[in-house]
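If you scroll down you'll find the structure; I have some questions about it.
For this depiction, one protein chain was excluded, whereas all remaining protein chains were kept in their positions.
Think of it as A, B and C in the order they're written, each chain with its own count starting at 1.
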Amino acid sequence: MQFNGFRVIWEGLTGHKGWKPLWRDPEPQPEYDIIIVGGGGHGLATAYYLANTFNELKVAVLEKGWLGSGNIGRNTTIIRSNYLLPGNEPFYEFSMKLWEGLEQEFNFNAMVSQRGILNLCHSDGQRDAFRRRGNAMRLAGADAELLDQDAVRAMYPALNIDNARFPIKGGLLQRRAGTARHDGVAWGYARGADRKGVDLIQNCEVTGFRIDAGRIKGVETSRGYIGAKKVGVAVAGSSGRVMAHAGMRLPIESHVLQAFVSEGLKPVIDGVITFGAGHFYVSQSDKGGLVFGGDIDGYNSYAQRGNLPVIEDVAEGGMAILPMLGRARLLRAWGGVMDMSMDGSPIIDKTHIDGLYLNAGWCYGGFKATPASGYAFAHLLSTGRPHETATQMRLDRFARGYPIDEKGAGAQPNLH
Amino acid sequence: MTDLTPLCALGAPEPRRTARGALSLTENPDLALASLALRAGGAQPAPFGLTLPGPGAFNASGEVLALWTGPGQWMLAAERSPDADFAAELRAQAPGCSITEQTGGWCCVEIASATGAAPLDRLLEKLVNLPPAALCPGRAARTGLHHLSVFVIRRSTDRLAVLGMSSAAGSLWHALDAAALRLESFA
Amino acid sequence: MLIPHPLLGLRDAQEFTYLGDASLLNRPDTGTDADPEAFFAYTHLRDNPAGVHRELWFHEQGDRSWLVVTRNTLTHEILGAELASDVKRGLA
Partner (left out) sequence: MTRISGGLIDRSRTLSFTFEGKRYEGHPGDTLASALMANGVRLVGRSFKYHRPRGIFAAGSEEPNALVTLRSGARAEPNTRATTIELYDGLEAVSQNRWPSLAFDALGVNDLASPFFAAGFYYKTFMWPKAFWEKLYEPLIRRAAGLGALGGEPDPDAYDKGFLHCDLLIIGGGATGLAAALTAGRAGASVILADEDMRLGGRLLMESHALNDAPAVDWVQGIEAELESLPNVRILRRTTIFGSFDHGIFGALERVGDHLLRPETVRQTLWRITAKRSILAAGATERHIPFASNDRPGILLGGALRAYVNRWGVTPQAKDSDRIAIFTDNDDGHRTAIDLVAKGIPVLAVIDAREDAQRLGEYQLYKGATVTGTQGRLGLSSIDITQNGLTRTLECAVLGVSGGWNPNLHLASHHRGRPVWSQAHSAFLPPEDLPQGMAVAGAAAGHGSTHAALRSGAQIAAQLSECKPAELPLAEDAPHRQTPLWHVPGKTRAWVDFQNDVTVKDIALAHRENMRPVEHLKRWTTLGMATDQGKTANVTALAVMAELTGKTIAQTGTTIFRPPYTPVALGALGGGDSGVHFRPTRLTPTHPFAVQRGAPFVEVGQWLRAQYFPLKGETHWRESVDREVLAVRSGVGLCDVTTLGKIDVQGTDAGDFLNRIYCNAMASLKVGKVRYGLMLREDGFAYDDGTCARLGEQHYVVTTTTANAGLVYRQMEFARQCLWPDLDVQLISTTDAWAQIAVAGPKSRELLSRVVEADLSNEAFPFMACAETRVCGLRARLFRISFSGELAYEIAVPTRYGNALMARLMEVGADLGVTPYGTEALGVLRIEKGHATGAELNGQASAQMLGMGRMVSTKKDSIGAVMSRREGLMADTRRLVGLMPQDPQARILAGGHLFAPEAERKTETDLGWVTSACWSPHLNSYIALGFLTDGEARLGETVIVANPLEGDEAPCKIVSPHFIDPEGGRLRD
């Protein structure tokens, strides 16, 4: 069924009797060409591109819980391509271009909204670093602008520029960045994949891999064994747990990142703002909630919840740059489990086991990457070759000494 | 004897002081400090006749005070003039230990209550996240206070000393004074 | 969270700085002929268990002790804490 305004009106007039399920609930088949483990954003996007772009016919997505229950279901919805390093920036810019045509492509309004992201800087050193980054973005075909203090003030008069501990000197602006409705993205990809015949199988937990002579044969699941020629794992947050079934140790730690939303408010913040001296970033959803976050809690965790000090720290950051927020109320806090990698950058690669592929290590940058990650992973799964924008996102880069370390924080996951 | 005139940690020639209701805050500029760390396998000395205290505690005798700062580590404090080389004094008292001068490193604010323990307890619960037992008279703790690392020494029921790094003395004073001010307006 | 400091009792986790897996105690020191593979595993690979985890916390705003804390990463329940130096010396 095609979605459009006329359909919405017609169904409205006829009592919404005609709407069909967004996707089927198929029983698992005995074997697939490709099984994607994980029905989160990246897994669903991968399945979508496998079926739509790479014409793979027998594809299934196995999801432990409900579709979109990964970090796509709990994030701060920011999309951007403002990275520094050649290993990252072209990939994220590719993702941004996919975002720009996504809704028309999969016929679902994911509310992709290019409202712009502004990174504030507070010192000459930070501005120099932003210049290096902004130039890297330009060189990769992305847009970037370096704003001075007056331009920042004009853009967001509510910012605390003068009476601040770390005065705002300017900022790096990417106008094409913005936000997207996170659930909408998952549902759009799921519906699109389902329409192309991909089996989306919920409540199906992978409990093991069947590996024979170094080659993948299939997966053991809570709903029985399912055979597969290739298996792609996209379970960021649980990568360590799942790959342990294949006897692999990863350059990844699982950490909790909290995110927050305020009560609904009339429009007060147009785009995305990030604080360069404290730990805070904020945007406002179409429903009016201020969506904001900051640092990870910092300790290994799979608990999907965080603690009070980080909530306070984030709120302090918010009050420091936007003192009007004092009267706004925190409505909900939630925690997601992040695949924090050793250099802060992701992994899209084959493993040492034939036919077993890994998509992991997204830290807290996974949402914006969803389209490119799905596309690049589908490319690798279908052609056996990495996508041109993901050639450095290799598993062996750590051993060989080619980290993609945007922050220069080194091999300590909670610093990225 | 030097002819250079020292400043107090808060940047003035004279120590800062203020009164907030039952509480008085006074910068203490005459506190000489030196740290003492045991060498591997070294015996625990008794400088100035002081028994070095255990975790979370301090010992004082006369004008010298010893504060536990970590395993095998203590901070010693004494009333001295600013140019006194207290580290040298201590080195003589504790041969075979690692001694480090700390006098200029810290700003000490003495807080006194005119009405007993209650105002200090109310103040502390706004400043540091420690159970009251950790800061009853005779106890001392290193902990966080408004993003600063401080030593809190409960000299007695109605007296308290807070030491913070001297470079952030202004921020320390602000935090203490603001909290005291809010208590005052409650009273 | 509360960290049960072996010397100071329960202290708020905010006084501490977290480093990571306590396997970082086991640096493959072998002077100059160290094995790069062992060093790579030491610096980069983690068990990252969903469950009991031994990990390093630094009492930065306290007594500057490094602790080995045993904590469940699913429930955050803390099962114990020791001075890292004792653990390294094999005393704990």
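In this text, a residue touches a chain if its C-beta (ideal position, glycine included) is under 8 Å from a C-beta of that chain, and two chains touch if they have at least 3 such contacts.
What you see is a predicted model, and the numbers here were worked out from it, not measured in a lab.
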The chain left out of view makes contact with A, B, C
Hidden-chain contact residue, picked from the options B:21, B:45 or B:82 | B:82
From the list A:29, A:123, A:222 or A:383, which touches the chain that is not on show?
-> A:123
Given A:132, A:215 or A:352, the one touching the chain that is not displayed = A:132
Of the candidates A:33, A:183, A:205 or A:220, the residue in contact with the absent chain is A:183
Hey, which chain C residues sit against the chain that's not shown?
-> 1-2, 12, 17, 19, 24-25, 27, 29-32, 34, 36, 39-40, 42-44, 56, 58, 60, 64-66, 75-78, 83-85, 88-89
Residue list for chain A contacting the dropped chain reads 3-5, 7-9, 11-13, 16, 19-25, 65-69, 73, 86, 89-90, 101, 103-104, 107-115, 122-125, 127-136, 138-141, 144-146, 158, 160, 163-167, 181, 183-184, 187-188, 202, 262-268, 278, 284, 286-288, 303-305, 307-308, 311-312, 315-320, 323-334, 397, 399-403, 405, 407-411
Interface residues of chain B (partner: the chain not displayed) | 1-9, 11, 29, 35, 37-41, 73, 82-83, 85, 98, 100-106, 125-126, 128-132, 146-148, 165-172, 174-175, 178, 182, 185-186
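Operating definition for what follows: only the chains that are shown with their structure count from here on.
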Highest contact count belongs to the pair A-C
Give, as an integer number of Å, the spacing between the C-alpha centres of chain B and chain A.
-> 49
Counting in whole Å, what is the centre-to-centre distance of chain A and chain C, each centre being its mean C-alpha position?
-> 30
Which positions in chain A touch two or more other chains at once?
-> none
In their shared complex, chain B is touched by residues of chain C numbered 7-12, 14-15, 60-65, 83, 85
Provide the residue numbers of chain B that touch chain C in the complex, in ascending order.
-> 55-56, 68-71, 73, 129, 131, 134, 141-144, 149
Interfacial residue positions of chain C with respect to chain A in the complex | 1, 13-14, 18-21, 37, 40-41, 43-50, 53, 55, 71, 73-76
